[in-house]
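Below is a structure I'd like to ask you about.
Missing here is one protein chain; the remaining ones are kept as they sit in the complex.
Right, chain A next:
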Amino acid sequence: MGKPLKWTFRVVVVVYMFLLVAWPVFLVAKNAFADGFADISAILTDPDTAHALRLTVIVGVQAVIINTIFGVGISLLLVRYDFPGKRLLSALLDMPLSVSPIVVGLALVLVYNGRTGWFGPALESVGYQVIFATPGMVMATVFVALPLVIREVVPVLEEVGDEQEQAARSLGAGPVQTFRRITLPAIKWGVIYGVVLSLARSLGEFGAVKVVSGNVLGETRTATLVVEEKYLNFDKGGAYATAFLLALIAIACIVVVSIIRPKEQVK
């Protein structure tokens, strides 16, 4: 490639990334520390915000656990077994990535709300509230992050093949032993990336949780909802500080992934 063209491309890309991502993200960090640590410590000591942060972690961790178990299981089924409708299922599993979070929330409300939902009234009559409560928030979060573990694990499973598993089985290992001793170590990194990405996505979910949670202060308000509420109530310092914490977690997640991944490729 000619030198002038190469430099033009380089400069265009760097400027574009700087104006679209790097500078704006830097400004949020700067605004969060506009008054030193005052805003950060204010949100950490405010009981409602602290509750929101705790709730975000609780919901996020539950969603990640569910998605990891489901994701690894369904990946094994998709790669290692044949069954009718497999291709359709595989395409449908990607659906959550392109559905609007508001539509996700609406869909869950239509089925699980306690008044007019398809299943909601029955569930509530046995004392199980989904919408405007933690279970609904977990479901919404699981929905939006659903494909992430699967997308990471399926290619790894296909790459390692099943010769070792067959060997283990022919030597008398049971299915549990085969999974624990052969399959799991082989797909370990794929699972870890999937978990880190799901965690980033789960902690940051906003739209779907907003619809199903009812957004009640001190009860069902999560960290992302706090950002919106604080900004709209002219508490910009608090909004920037909360946003900074969320951004820090998200960026930590992608940095962790980008550091681990090449190491695994060298191996």
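Keep in mind that, in the parts below, a residue touches a chain if its C-beta (ideal position, glycine included) is under 8 Å from a C-beta of that chain, and two chains touch if they have at least 3 such contacts; residues count from 1.
Criterion: contacts and distances are computed from a predicted model.
Chain not shown in the complex: UniProt lists it as "Sulfate transport system permease protein CysT", one of "Sulfate transport system permease protein CysT", "Phosphoribosylformylglycinamidine synthase subunit PurS", "Na(+)-translocating NADH-quinone reductase subunit D" or "Alpha-D-ribose 1-methylphosphonate 5-phosphate C-P lyase".
Check A:Ala50, A:Leu110, A:Ala167 or A:Leu217 against the missing chain and you find that the one touching it is A:Leu110.
From the options A:Met137, A:Ala168, A:Ile182 or A:Val211, the residue with contact to the unseen chain in the full assembly is A:Val211. Mapped onto chain A, the interface with the missing chain covers residues 1-2, 5-6, 9-10, 12-14, 16-17, 19-25, 27-28, 31, 70, 73-74, 76-83, 86-87, 89-112, 116, 118, 139, 142-143, 146, 151, 154-155, 158, 175, 193, 197, 200-201, 203-207, 210-211, 224-225, 227-228, 231-232, 239-240, 243, 246-247, 250-251, 253-255, 257-258, 261-262, 265.
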